[in-house]
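Have a look at this one.
With one protein chain withheld, the remaining protein chains of the complex are depicted in position.
Residue numbering begins at 1 within each chain, and the chains themselves are lettered A and B in the order written.
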Amino acid sequence: MSGKLLDFKAAGFTFVLFLILLLLPPFIPRFFVYILGLIYVTSLLAMSLNLLVGHGGMYQFHHAVFYGVGAYAVALILTKTSLPAWVAFIGGPILAALTGLIIGWFCVRLTRLYFGMLQISLGSLIWAIVYRWYKFTGGDDGIHGIPMPRFLSSLNSSYYFILIVLALSFFLLYLILKSPFGSTLQAIRDNPQRCEAVGINVRRHQLRAIVIGTFFAGIAGVLFVVLERSVFPDLLFWVLSLEIFIMCLLGGWFTFAGPMLGAAITVALRTFVGKYTEYWTLILGVLLILLIFFLPEGVMGYFLGVFKSRGKGMAERRNP
Amino acid sequence: MGFLPNIGPAEFLSQLLVGFSRAMILFTVCAGLSFVLGVLRVPNIAHGSLYMIGAFVTFSLSKSFGGSSGFWFALLLAPLVVAGISLVAERGLFRHLYQREHLMLLLFTFALALILGDLVKIFWGAEYRSVPAPDILKGSISILGASFPRYNLFLIFIGLLVAVALWLFVNRTKIGKISRAAAVDRDMVALLGINVSRVFAGAFVIGCCLAGLGGALVAPTVSITLGMDHTLIIEAFLIVTIGGLGNMWGALVGSLIFGVTQSLGVLIFPQFAIVFPFAAVVIVLLLRPKGLLKSVW
Partner (left out) sequence: MLQVEGVVKSFDDFLAVNEANLSVQKGEIVAVIGPNGAGKTTLFNLITGQLPRDRGRVVFKEEDISELPPYERCRRGIGRSFQIVNIFPRLTVFENVQVAVLSHQRKSSTLFRPAGNLAVVETGSLLESVGLSDKGKNVVGSLSHGDQKILEIAIALGNEPELLILDEPTAGMSPEETFATIELIKRLARTRGLTILFCEHDMDIVFSISQSIMVMHQGRTLIQGKPEEVRNNSEVQAAYLGGE
């Protein structure tokens, strides 16, 4: 790892990509604008999970709950109260992080599989309540037609908003990962026992990571509502939690931007495959099996590996 | 209003029985899940799909055999069909993953669940199906003023049968004892010259067979639909967790807790009946995070 914060080539590339994406909407069909928006939301969700799974080594098996809590918080504040929109937009992530703190506090005291199982049970409880509380949450139907402030009235303006929030979150997550907090988190992932022996309060650190990860999941939830103007219980369902896991795996969970790639591929595939067949789940399953057998480091992990060995090869040729 | 209406002893008993019989179905499925979890150390996410296939296969078989006896044939054959499917999946793909880390095995079972779920959609379509109970088991008996559906009594009987059979298998047969040993220390078992891969295959198939049996048993009591797999697998996971991972008696205890809290919950707060078992699970896990009974590991 170089001491530099930014690898300038990668940073430049990312910035240019951001500009291109920012300028796209007038030139592409509405449908693509929508799909890109969906990709951005899912990317943020996947990256928030990967902070905990790929970089933190925790069995965060029901991450979707925090995403759903964020989304429902926005929906409920905007439909049931007359509070201004910014309250909803900030309330979503805060409520998600609070939920993360409570659930996390119970989970960090357990080792991996139990951590995951407890989270699934607590998360399912929340799902069950949302699913059944028809009067408050709309139950099975969800809530639709959520009003948005005027600056977000069109699809394009929603697109810009989502992209900018995504870019900011991306940048923040990068800073966090490169900070001592991030390197300690990765050290905990690799060897929690050693960390304890070195004076690190592993549980407290993991809990802090959970609060951060669920906060960003909450932001993703807010962005979802901005895009869709509705919420439904599926946002909190365990199947979604596992799908996000797959996105991280697909993209490469030891890399930073891998999950984003995984999310993009998954959403794109789902949309375009969905046009030809209604058996997307089958294809996802087959894709997952192929991944497990042939590409366990994920797409990005694979390419990084290829680059690294090519780079080493070239270096060796220069300095025999 | 629906909150704590006048509950007479008859209704209470009746619901309790419903809870028990539902618990027996859950136990059949969860015992299988627990067994696989204990021996292979992997939570089989495809378990719910296999349960669903068991139910759908029961529908098809009982329809094609026809009549009252059609159900009995289906009850016998459906678990075997499911066992066959799981054998194919295991020998073909799963067993190549045993050397890999556990997360990969878990993700494989998820992939299997996704694929099987859609295969059911392809073969049977999205409509609701139903299976009539055989004539002997139709109707109810009246005990102490409460009415007990005969089929529920049958379920309780079968459940106990399954429990006894499993106990005999694990404790009295050679294969069962080897499975138990493999659960605790697979390296040791391998050193003894036993083909661990075959033990895994056997455990996986037996576990899935039980899931299929559960599906066959549940068929006359519910409408058979897509999505059965999703609801069941979450319940099964939670039951197995509160029971103690890999512990089959724990699966029984967990199933009873789950089944009874849900059925009694219907009496107290019908709209939120589904919340009661989840809440019970949460309470158990907060008090005993590793489950009520000792885990096999």
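The working rule: contacts are C-beta pairs under 8 Å (C-beta built on N, C-alpha and C of every residue); 3 or more make two chains touch, one makes a residue touch a chain.
On a predicted model such as this, the values are computed, not experimentally measured, just so you know.
Judged over the whole assembly, touch between the missing chain and the shown ones holds for A. Among the residues A:Thr81, A:Ser153 or A:Asn191, only A:Asn191 touches the chain that is left out of the figure.
Here one chain is not drawn; of A:Thr81, A:Thr111, A:Ser183 or A:Thr277, the residue touching it is A:Ser183.
Seen from subunit A, the chain kept out of the figure touches residues 1-5, 175-176, 178-184, 186-187, 190-191, 193-202, 205, 208, 254.
To be clear about the criterion, only the chains that are shown with their structure count from here on.
Work out the mean CA point of subunit A and of subunit B, and you get 33 Å between them.
Of all residues in subunit B, only 43, 45, 93, 96-97, 100, 104, 107-108, 110-115, 117-119, 121-122, 230, 234, 237-238, 241, 245, 271-272, 274-275, 278-279, 281-282, 285-286, 289-290 touch subunit A in the complex they form.
Subunit A meets subunit B in the complex at residues 106, 109-110, 113-114, 117-118, 120-122, 124-125, 128-129, 131-134, 237-239, 242, 245-246, 249, 278-279, 281-282, 284-286, 288-289, 292-293, 296.
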